[in-house]
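Okay, handing you the structure first.
All protein chains but one are shown at their positions in the complex.
Right, chain A next:
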């Protein structure tokens, strides 16, 4: 099973609430109301728990602004690491 990493691009997040509703174990909202990856405070270096990978896929697919990034590689805090993006 390949590890999946995620991070939220807070520059484009519009705080719509979609990811938090779909994947409450993965995403929550910070003091500014923007979504972040709970696992490591949106650094994106800790793999997402295998049990919730379906939720990750849904949250990624349904984010209206494409702010949820998913990769097989850690993000090191950089959501614009598009080169590694491979979908959930």
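The definition used in the following text is that contacts are C-beta pairs under 8 Å (C-beta built on N, C-alpha and C of every residue); 3 or more make two chains touch, one makes a residue touch a chain; residues count from 1.
Assume contacts and distances are computed from a predicted model.
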Identity of the absent chain, which is to be given by its UniProt protein name, from "Sodium/solute symporter", "PTS galactitol transporter subunit IIB", "ATP-binding cassette domain-containing protein" or "Ferredoxin--NADP reductase": "Ferredoxin--NADP reductase"
Absent-chain interface as seen on chain A, which is shown: 11-12, 14, 16-18, 21-22, 54, 58, 62, 64-66
